[in-house]
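Okay, so here's the structure we're looking at.
Note that one protein chain is taken out, while the other chains of the complex remain in position.
For subunit A:
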Amino acid sequence: MSAGDEIEALIALMARLPGLGPRSARRAVLHLIRKRGALMAPLAAAMAHVAETVRECARCGNIATGDICEICTDPKRATGELCVVEDVADLWAMERGQAFKGRYHVLGGTLSALDAVGPEELGIPRLVARVRDEGLGEVILALNATVEGQTTAHYIAEALEGTGVSITSLAQGVPIGGELDYLDDGTIQAALRARKAF
């Protein structure tokens, strides 16, 4: 049954969001309409505001509503450590963990031979310049444990040679709650190589 052109258009737009299909989008729109005062209007206003102000941080590539993001402007985070991540989603994941108190650099992707993504597209020269300019003590390569992620990590490590900065990467191995029986061969190999004194 049609709900009118405007509402159908809204449902079609919602259905394009990750995790939503046409049926769930319809349910979501119906819920918004029922709560239009308490939810729909503030949501629309918030979306309009963010759409107008959101941009990429000129320093780190994070998303922000100003030219420089909050992490880059926070003086407490000037620890001399820079964490290189592939994507903003990875930055958010690191922030959820609350284990890292330094600053970030978001690449926006990984080197990919098949998709013709090279160092220039990822702004690696910009990263090297940043490391030199800010006089950092350590660069942590927090890239995915995939072939493309690690190819990019090795490339960055090579590009940073000569800057004098200490380069580290996240450990690879058994995840919290992981059972050896269910781990793939590669993870077990990596975990064994990275074993430490107990």
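One rule holds for everything that comes next: a contact is a pair of C-beta atoms (placed from the backbone, for glycine too) under 8 Å apart; a residue touches a chain by one contact, two chains touch by 3 or more; residues count from 1.
Going forward, contacts and distances are computed from a predicted model.
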Chain not present in the shown complex, as UniProt names it (candidates "Sulfur oxidation c-type cytochrome SoxX", "DNA repair protein RecO", "Imidazole glycerol phosphate synthase subunit HisF" or "Sulfate transport system permease protein CysW"): "DNA repair protein RecO"
Among A:22, A:66, A:80 or A:186, the residue in touch with the chain that has been omitted: A:186
Listed residues A:4, A:19 or A:37, member touching the removed chain: A:19
Interface with the undisplayed chain - residues on subunit A: 18-19, 111, 113-114, 116, 118, 145-147, 150-151, 154-155, 157-158, 172, 184-187, 189-190, 193
